[in-house]
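Just one protein chain is left out here, and the rest sit where they should.
Lettered A and B in written order, each chain numbered from 1.
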Amino acid sequence: MTQDPEPHLNQVSSKKHTFSEWIEKRFPVFSTFRREYIQFPMPRNLNIWWAFGAVLCVTLLLMLATGIFLALSYTPSAEEAFASIEMIERRVPSGWLLRSLHMAGSNLFLVFLYLHLFRGLYYGSYKNPRELVWLSGLLLMLMVMMTAFAGYILPWGQMSYWAANVVIQAISSIPFIGEGLAHWLMGGSSPSDLTLHRYFVLHFAMAFFIIAVVFIHVICVHVVKSNNPKGIEPKTKEETLPFYPYYVAKDGVVIVGAIILLVLLAFFFPDLLTNSENYTPANPLETPANIAPEWYFLPFYGILQLIPYKFLGLLLSVGSIMVLFAVPWLDRSPIKSANYRPLYRIALFLLVLSFVMLGIVGKYHSHTGLIWLGRLALFYYYAHFLLILPFSARFELKRTLPTSLLDEKGHK
Amino acid sequence: MVKPIKNVSFLFCFLFTCLFIPLISYAQNKPAYKQYPWSFTGIFGNYDLSSVQRGYMVYRKACASCHSVQYMRYADLQQMGLTLDQIDKIAKTDQILDGKDASGKDLYRAATLVDYLPAPYSNQLMAKSVNAGKVPLDFSRYGMGMGQQADYIMAILMGYQNPPADFKPDQEGMVYNQYFPGHQIAMRSPLTKDGVKYADGTPATIEQQAKDVTTFLSWTAHPHLIERHRIGIMVMIYVAFIAILTLLVKRKVWSNVK
């Protein structure tokens, strides 16, 4: 075959080839994608806990999409915000659906975020060399919490108004600068049109900053590679699997599971996560009888309740998140995975328990019987990070770690 | 060797602990009043639209003189199964405020489909002054909370019993209600037997009227419930199908990994 019967076919294919090459040479998107999302080596023993990162990405995209379309029908003024939400719910075509997805999505976002965070704590994903992954993740969590708080203000219902009021008043307890700072954040002495408008912009703009930090977080993970349930680094190629198709398939299953939860919440239990009090327009003259934040802020709200000194309460409440930033340096144990740290595992279980306890205190603050239980939980919360993490390594039995991810003796 | 806790079971333990909060809250708020089998509770719940329509008639007759449904337009009543022509006829019988004339006097005109349901008072102060100092609730979202709230509304409406001998109102104009918090309520029993004549011939007992108006109030708070459940079931079937597919794909992909 010396003669090419169809030279034009060759031309077309070669032209196509050069086009992708042309792009590739200037902006290596194809090879980067192949390297980072197809051939990318993942430890072969990852379990369901490692899928929540992907689930969170999907949830973030859902929140962005629904949020942008909701913003198109929303009016950020104290006079009209509530009515515009009612308009979205009643008259904007499919508006009720978009809002349900946004509300259910925000709750699930925090659920997955807490699970993702817990995964990091349990398997020691913050330890050398993953400190930056941990720190960027915590920064993301703070940003998401801020966005969630700002978003809750937007409907300008009773809960929105009083949440804004209480939180900003709490800031005023900071010595010296508090009063001025609160006044400045609120744009006045009580939540007003100005407050609502700036929290709308904060809510909207923060979403895009979150995306930027997600990129940083993911790049960090891809540089140091994923941790795994055994907490030892894979050394050979046999200990890893390419991201595609193995973890695409595995993450896909969990993502579909998350979608099932979302559908259940948005379509069948829309009232479960909403406070009916927030369907009453904001009234600056009347505080609702049972004022409590959304469930994901309850533990921090609980800490505020437990301390009889306003500023100390604020410090401990904010500190309970800030202490997480120090975890990579507080934990002295060289073993990453809690699977090989029986003492730490019990301690961690108690930590989750005390976190939930603080949440219960936040919800039922009026019940005095809970106060001492709550203070015990608060004490344990800090003791866990400040005492148990640095010193438990000394008391923990020396255990033999598996030498490879293929080692059947270790827990898979 | 201590056997580590299985990861999946740990996940469930964790989720279960988190579920405690709503469970406790449910247990605490368990109402002391009668529970009715509402057609709109549960994941397959639907509104009986004829009851919603009857409830709207009760609302117009017994509630509308004090309570507004200020976020709903006449056209929104379509979703309770009325045609635009029927709504137009109802709207024409209502007078709504439409600005002021040159001398500052309120102007009224017949309502149209695009108007919001009329407000009984032109401002909050007026509402307060004629209702023992309390602004009557707006009913747009009063039914939020599905069955539990419906039972509560029902209990209030049926709770106008004879006051106990030692009943003394704190304030002029308050009356006894068995189920209202504090047992004192500014609202007099709004329903009377045959106070409304139903077009479909349903006997208008007080309980029937209370049931219908409660259904109406739940409907105004959840105007898309029927659509929501219908679409939700279709979406659920689709997602279940996808779930099976992804599980199969995952098993197939991972079949060569030991």
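One rule holds in what follows: a contact is a pair of C-beta atoms (placed from the backbone, for glycine too) under 8 Å apart; a residue touches a chain by one contact, two chains touch by 3 or more.
What we mean here is this: contacts and distances are computed from a predicted model.
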Subject >> Protein name (UniProt record) of the chain left out of view, among "Ubiquinol-cytochrome c reductase iron-sulfur subunit", "Peptidase M16", "Glutamyl-tRNA(Gln) amidotransferase subunit A" or "FAD/NAD(P)-binding oxidoreductase" >> reply: "Ubiquinol-cytochrome c reductase iron-sulfur subunit"
Original post:
For the chain left off this view, which of A:43, A:76 or A:95 is in contact with it?
Top reply: A:95
Subject >> Touch criterion as defined above, residue of B:90, B:233 or B:249 at the omitted chain >> reply: B:249
Subject >> Positions on chain A where the hidden chain makes contact >> reply: 65-66, 69, 72-73, 91-95, 97-98, 238, 241-242, 245, 400, 402-403, 406-409
**OP:** Name every residue on chain B in touch with the hidden partner chain.
**Re:** 75, 84, 112-114, 238, 241-242, 245-246, 248-249, 252-253, 256-258
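As a working rule, only the chains that are shown with their structure count from here on.
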Original post:
Within the complex, which stretch of chain B touches chain A?
Top reply: 2-5, 7-8, 11, 14, 17-18, 20-22, 24-25, 28, 43, 71-73, 76, 138, 140-141, 144-146, 149, 221, 223-224, 228-229, 231-232, 235-236, 239-240, 242-243, 246-247, 249-250, 253-254, 257
Original post:
Which of the residues in chain A end up touching chain B in this complex?
Top reply: 44, 47-49, 83, 86-87, 89-91, 96-97, 100, 111, 115, 118, 229, 241, 245-246, 249-250, 252-253, 256-257, 259-260, 263-264, 266-272, 274, 276, 279-281, 295, 298, 339, 342, 345, 352-353, 356, 359-360, 363-364, 411
